[in-house]
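Quick notes on the structure that follows.
With one protein chain removed, the remaining protein chains of the complex are shown where they sit.
Each chain carries a letter (A and B) given by its place in the written order, and its residues are counted from 1.
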Amino acid sequence: MRPATFEYLAPKTLEEALELVGDDSRPLAGGQSLIALMNLRFATPEALVDLQGIPDLTRISDDGEFIRIGAMASQADTETNSIVLNSVPLVAECIREIGHWQIRTRGTVGGNLAHSDPASELPAVMVTLGAHYHLASKRGERKIPAVEFHQGAYDTALDPDEILTHIAVPKQKPTERSALNESVRAAGAYAIAGTTSILERNNETCLRAKLVLFATGSKPYEVQGLNSVLVGKELNSGSFSEASELVASQAPHFDDFHATAEQRKQIFRALSERVLQETWQKFQVGSS
Amino acid sequence: MLGETRYVGSSVLRNEDQRLLNGNGNFLDDIKISGCQYIHFVRSNIAHGIVKSIDISEAEKVAHITKIYTGRDLQGMLQSMAPSKADGGIFEEKLFSTMGDQDAFIRREDRHPIVVGKVRHVGEIIAVVVGTDPYVVEDAAELIIVDIEEIQPVVDPKNALEAESPKIYDHWEDNRSLHLHVRKGDIEAAFANAHTVVKRTFHSGRISASPIETRGVIAHFEDHNEKLTVWSSTQIPHPVRTYLAHSLNLPSSRIRVVAPDVGGGFGCKAIPYPEEILCSLISIQLKIPVRWIEDRLEHFTSSIHSRDQFHDIEIAMDAEGKILGLRDDFLMDCGASNPLGVVQPYNTIAHLAGCYEVPAMDVTATAVVTNKVPLSPYRGAGRPEAVFAMDRILDVAAQELGLDPFDVRRKNLVPSESMPYSVGINYRDGAPIVYDSGDFPKCFDTAVELLQSSCDTDRRRDESGRYIGLGAATYVEGTGIGPFEGALVRVDETGSIHVAIGACPQGQGHETVFAQVAADTLSVDIEDVKVVTGDTDAIPYGWGTLASRSAVVAGSAVYEAATKVLQKVKIAVADEWEISPDDLLAQHGRIFVKGTPAKETTLEEVAEKFSPGGDYAQKFTPGLEEQIYWEPPTVTFASGVHIARVAVDADTGAVEILTYIVVHDCGPLLNPQIVDGQIAGGVAKGIGAALFEEICYDDNGQPMNPNLMDYILPTNDTIPDLLIEHLETPSPLNPLGIKGVGEAGTIPPPAAIANAIENALTEIGVEINKVPVSPKYLLNQIQKTKEAKL
Partner (left out) sequence: MKVNLRTQINDREIDLEIEPRLLLSDLLREHLNFTGTHVGCSYGVCGACTVIIDGKPARSCLTLAIQANNCSVRTIEGVAASSTFDRVSSAFHQEHGLQCGFCTPGIICSIVALTESGKNIAEEDIDKVVDGHLCRCTGYVNIRKAAKKAVGIYQGDENAR
């Protein structure tokens, strides 16, 4: 269980890196998924372009409207970053569920997103929060919504010559609350099913609701028609239960070693009800 | 028996800890030998088939590759690996002669360490790559092209029994590798007179031992003295030596097998393996040291699996909930071979009645071969399967009778006044099973008291709506099986005590516990005792650490050897002082006349006089040392009760253990902290078996989860703090009165937890007939129950 040979490239700037990445020349972020796959020889890239020497890519900043998280910011740094904790608390909450501290110290935000593991929490959170990913290539830069970036299991909109540079996450408004929950068999194990949600409230009624499922076997799935069930209402257990019915009727069909498709739907339903409840409760206790 | 004890009975902190804590442990892969080359095994990715060709031409061209071997190259140089008397076969003749059933049989299969012709499971060795770099041997292995003509695999053990099933061994008449039948009492009458009879099928899933250190072998044949040294991460260095001697046709005296620090074994390192033979052979062939370290994928596909029994169990009860009779017909899927023969299935039979009075029983066991990794005992070794069947069927029966399962259990326990209690069937060593010691009702009552004082037993739901339930299970465990274990105790001329034992630890603290025994027996400071384990050159014969045996068997050997050393001391000193040896006392390294402590000598002085040429050596055997091989008369029975309290999320299938209680009786505790550590580790494994761990195969015989992402080991968050209490009823069968503890914790958790889950879900009415109770299984059972009610 050791990697096959590859060429190692260590650019000092983004521009240099963009010259180097391509079809068989893959960016190396923290390597917490990629190196595991290489050890198993499931991944055998011809070259790795190590992005860790590019300082710009690790920055986390607040531009007023968005929190910008550099793709190479480590997960451990991100989850404890005060800007992140204050302005996009769901991102911090979510990252604490990724692997273990010992993995997150080297695992990066961008690496996780670009890997697009269907069982991963972070892509779903980015979809929930309506984040945009900034991609760079020699051809120029582009900005793409999270929901379009994640195209399927381990499949993204990233072209081979592109590098994910940073993620712009809209700051959570004072009228918004968010939460995440998942069903995992043991610490650090892959989620069998997971949900993440954001609710916006005006006075006592729900103004906006979004619920995203992950561990669907593919990309994160946004539950459709949720607003018609929740918006304009004072939410209570009945509303959450109604919303969860919606989830059960829509959850993607995904059967695997850990749960059948029907069971997964049932778990999604239960988790959805709980995550909405939990999100709503955050308004009551004044927490973020 | 021991007199004054300064160490035995105390939680003496471990001698082995320091090197393990500061990174100076000496595990297999830490041993560096100059010029050592790396071995990588190419393994079959097909479950069942015939190897048609192996093309190594591209692989041979890779730089730094020394040699590539296939089965054909090595065929003539090796004997096949027949299950031999070096393992569980030792007691088989005696067992079969006492079983008294003409239909009982065991089929032995000779296996070549490397595939020649037929492949029988994914993971079997097809080729061996030797090279100077661990990365390059993998590169070369990828270039080897193996053409296997596939045969329909045998995956489901029930299908394996059918007449039209493909056969794993062509020369066998069918796929059965073993059939055992044991009965006692009038079973027909018991069932005829029963008030209630219930029958269920219970499956204990297939488990991987998964120690954190995988297996590994370093073999070094030195041409100049024709000596083969093999370091192996094994539990059984002496039996491995015997195997190597037979397989390589070498004198045993030319082979040294060393088990260095071993990073967990749990049974999966308790059989000789093909890799030990192949590495040795290649070292002899190439005249270089070679090293192989099992990777985690190899662990799942080539280290033994365990459990995997399907029990059709039926119990006859009277109206009050007393057991009248028990029938069990179980099937064991032993994979491609059954290296330890009767050990696991017969252990199941022997422990089935457990703590309960069962007047009549009729048990048959059938093992079939399939295209999976071979099955062999893993911590618990057939007993968790027995307890899962027995303690589950008791709960089902209680439910049927409308009685409380705790009451039913209590009512059927062997009463303390019946001890020693004769079960009426034989153990696998052929001796009649007699529970030599213990107090089952007291054990049970203590557990219930602990439960009641630790939680609200009436609570049925928690604040988040989870269902709460309670379950109990009891067990006995035959521990300290023979045939023997050895101890060599020597007082060297500096007065320091050298103890060498055949038992070889994988974390059990032998260097501490046996030092405690030796120090107290000789009445010396424990700092003066050094225990050496795991080296066939340190003591000529040995068996190994497995089967909850070392404390009992090696402990008794150390005690006896040290006692003989002390006798030798007293005889020599008494002779010199012209007094009776009985007038002498040994205390804290001093030897003196009782009542006249002024007249004294020291162990050091005595040892010096025993040195060849010394005063005592002229008259007595030179050397102040004794070597003992202690043979137990039969096993001694430990026993205990576990109670689990769980919370079940019926929507997600998640189970949390809220409270876990253990009351255990392994006799006097040599080192309470180590005993509790063994129990906690065992319980964690039992929780793994109950909730998480199962190796699954698809219809093509491919393992579906041979990795630590999908084969889930218990993590810190899944194991609660335990409430542990001890009963210490001494065993009459050994000089220290002790009983083994290594496996105990592992035995009842599947049953106790399954009972608790079922109890929690009483409202829904779910039955748990299988472990692990994964979310997938549990949600399926809930769904089935709900559908049946519609």
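Simple rule for what comes next: a contact is a pair of C-beta atoms (placed from the backbone, for glycine too) under 8 Å apart; a residue touches a chain by one contact, two chains touch by 3 or more.
Everything quoted here is computed from the prediction, not taken from an experiment.
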Chains still shown that are in contact with the chain withheld from the display: A, B
Sole contact to the chain not displayed, among A:Thr5, A:Ser82, A:Thr205 or A:Gln281: A:Thr5
Residue of B:Ala219, B:Ile674 or B:Ile695 in touch with the missing chain, whole complex considered: B:Ile674
Listed residues A:Leu14, A:Leu40 or A:Ile83, member touching the removed chain: A:Leu40
Given A:Ser25, A:Gln52 or A:Asn86, the one touching the chain that is not displayed: A:Gln52
Residue among B:Gly71, B:Pro113, B:Gly264 or B:Gly438 touching the omitted chain: B:Gly264
Missing-chain contacts mapped onto chain B: 10-14, 16-25, 27, 29-30, 32, 134-135, 210-214, 261-264, 266, 295-296, 506-509, 672-674, 676-677, 680-685, 707-709, 713-717, 719, 721-722, 745
Touching residues on chain A - with respect to the absent chain: 1-8, 10, 28, 31-32, 35-36, 38-40, 48, 50, 52, 76, 99-103, 105-106, 187-188
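Just so we're on the same page, only the chains that are shown with their structure count from here on.
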CA centroid of chain A to CA centroid of chain B, Å: 44
For the chain A and chain B complex, residues of the former touching the latter: 1-5, 40-41, 183, 185-190, 192-193, 257-260, 262-263, 266-267, 269-271
Complex contacts: residues of chain B adjacent to chain A: 134-135, 138-139, 142, 295-297, 649, 651-654, 691-692, 696, 704-705, 709-710, 712-718, 774-776, 779-780, 783
